[in-house]
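Only a single protein chain was left out; the remaining protein chains are all shown in position.
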Amino acid sequence: MQRSNIDRVSNSLLIAKDVRIWYPIRKFLSIIGYVRAVDGVSFEVHRGEIAAVVGESGCGKSTLAKAVMGLTPVTSGSIIFNGVDITKLPKSTLRTWYTSQVGYVQQDPFGAMPPFMTIKSILEEPLKIHKVPKKERQERIYNALQEMGLTPPEEFFNKYPHMLSGGQLQRIAIARALILRPKLIVADEPVSMLDASVRIEILTLFKELKDKYNVSVIYITHDFATAKYFSDRIIVMYAGQFVEKGPTKEVIYNPKHPYTEALLSVLPDPDPNNRSVMRKTIPGEPPNLINPPSGCRFHPRCPYVFDKCKREEPPMIMLKNNIGVKCWRYA
Amino acid sequence: MSSELLNVEDLYLYYRTSLGLVKAVDGVNFSLKQGETLAIIGESGCGKTSVARALIRFLPRNVARFTGRILLDGIDVMRLSDDEFDKFIRWKKISYVTQAAINSLNPVLKIVDHLIEPLILHMNMPKKEAIELAKEALKKVGITEEFLWRYPFELSGGMRQRVVIALAIISNPKIVILDEPTSALDVMTQANIINLLKELKYRMSLSYIFITHDIAVSSELSDRVAVMYAGQIVEIGSAERMYTEPLHPYSKGLLNSVPRLRSDKTITFVPGSPPSLVNPPKGCRFRPRCPYAKPVCEKDPPIIKIRSEEYVRCWLYAEK
Partner (left out) sequence: MSQALRGIIKSARVLLRYKSFTLGFVILLLMLALSVYAIVCHPYDKTIKIWYDYKAWEDYPKLARPAWIKFFTGVNELEGTITLSSRAISSGFVKIRTPIAYGGEVRGVYIILEAAFKYDYDTLPSQIVRWLYINSSKPVYVTITWVKPEGTNINISKLMLNQGEYYADLSVEGLSFVHEYTQYIVSKFGVTPKYELNGIIVLMGREDASILSKSTVKPSKGVYKIIARAETADLNADVDIKINIYGTLYGIAGTDEYRRDLFIAIAWGAPLALSFGLVASVLTTLVQMLIAAVSAWYGGIADNFIQRLNEVFMVVPFLPIVALISLFYRLTIWSLLAVVVALGIWGGSVKTFRAMFLQIKEMPYVEAAKAYGSGDLRIVVLYMIPRVIPTIIPTIVISIPSYVFLEAALALLGLSDPTAITWGKVLEEAYSGAAMYKGYYHWILAPSIMLFLISIAFALIGYTLDRVFNPRLKEM
């Protein structure tokens, strides 16, 4: 495991370079095409920051999350965590070392818990696997439950998942993700399945814990509003690629990419005047990932499209203030 | 000239379960005018879907109590037998789009078969006439005629939702109950469907009962808002008032917990979780979570009328 000297000093916990994840489509024994779930994505996550990846369903954000977790192999590109390229690591090292460095929170709180295990066993599993001594395990589980506001902790030890609410289970999921003191947490739509009123509660808690343990978070969501509330930086994803990235406030109040602009304009805030306004939507649908459009993938739907967009794929153009846009209008 | 189309008084719906008596709808009152949209918002488990089921009479077998008055277009439909309700009311005066309805389309039936079935079964319409109506309905929801002959899997999620809406409006009902119509869709499609619903509302003078837990989306369609908690309506009022200055502490809490894109208001949340419908707390059901709770809240709060068709159930406003 060679560490690059530059990265040791820098603030970057995770650097992804040109990651591509293509799934082959097989007909009998030959490959007739690829589903390009993630198609050339680069980004950085700094220590202690929350980076949100926002996109609609099918844009590839979940696939990217799994690749960062080491659950899905990448077709090309690298993901460098703390100086180590995890895409080149042997499977055994990934399992024994990397899994204690990153935690995973999934979308479905009920599906993420084995229904036949008690809460105590569920939280104990990662500790057992990584050979944490027995005494310390008990302590960590107790503290984890307390931190999550599930008190008194003893009462929750012997409960089963079906006895708890979605919100409580998601707290357990977060506790489980944090219990090995990872440096990074990947949260894939952690609050989408919860009631709107519980979302803020969970995200607030999540934020507090992130500050306490100085852990970075990659927050995957389709909801700009919670991303605005919960993240430091936003990356907008479309059809397997990043189209815009930048500090949260910038992206939300000053969207540059036409797609970001369109998305933000159709999302409502609670406002009685909404009912007299027709939302301006863009035509079409996200493209299929087997045969994406030529040039810029957004061009069939873009209100500002011009000739170059149809022919050449724009690069990620970096503007001031660490903002990136993948659009020819900013060349 | 709009008149009162729907008047619900003292509606109760209880279920018998192995855990006890679930009081899903526990004394609900509201009304709806022609062309008006009422949003019923609340957390999951507050009973809003049960209200929908009560109105359309899709009831399970373990109903323990189903009482009240539902005046629809002058008729108390609670007095009708199940047969009569099926014949005259359901799908003719009031229709229902269920949650995740796009998954409820029968994968082995073509779209046309879905649309003509209620017409042939309930209205004894000849097939040719039914197909014509189906074509019109699809046109209204913005789908071209060729899709009549396709199967559901050949349509995208957004188009399937449109088909479901077409199904709901094909027999020209006066009220359409929409239960979370956009939760399974992506943002752009959601916006398109909301646009469609707005259009249909104006063109066909439809009244909607819009049930959702997404408060921001509810503001796209509603003229009036009812907030439900633990089987009861705790506050009902005009959209103008409810989205800006709600009175009930729960309504306030709910509204404050919505993250906003266009303002930097601080977000807060209501701690705790809703009570079980089997054993709701005595007195005001929100008391355990209410920041303004007083000793008097241990008694059932009265319904305080604010304006015509607007009320709040809270001791804080009892002095008025």
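Labels A and B are assigned to the chains in the order they are written; within every chain, residues are numbered from 1.
We adopt the following convention: a contact is a pair of C-beta atoms (placed from the backbone, for glycine too) under 8 Å apart; a residue touches a chain by one contact, two chains touch by 3 or more.
This is a predicted model, so every value here is computed, not measured.
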| item | value |
| --- | --- |
| Sole residue of A:Tyr104, A:Phe156 or A:Phe242 that reaches the chain not shown, by the stated touch rule | A:Tyr104 |
| Absent-chain contact - pick from A:Leu14, A:Met113 or A:Val325 | A:Met113 |
| Those residues of chain A which, in the complete complex, touch the missing chain | 69-71, 95-96, 99-100, 102-104, 106-108, 111-116, 125-126, 129-130, 158, 173, 176, 180 |
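Rule of thumb we're sticking to: only the chains that are shown with their structure count from here on.
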| item | value |
| --- | --- |
| Rounded Å distance, chain A centre to chain B centre (Cα mean) | 33 |
| Residues on chain A engaged by chain B in the complex (per definition of touch) | 56-58, 165, 167, 195-201, 204, 222, 224-226, 228-229, 252, 262-264, 266-272, 274-275, 278-279, 281-282, 285-286 |
| Complex interface listing, chain B residues touching chain A | 37, 43-44, 156, 158, 186-192, 194-195, 198-199, 213-223, 238-240, 242-244, 253-255, 257-263, 267-271, 273 |
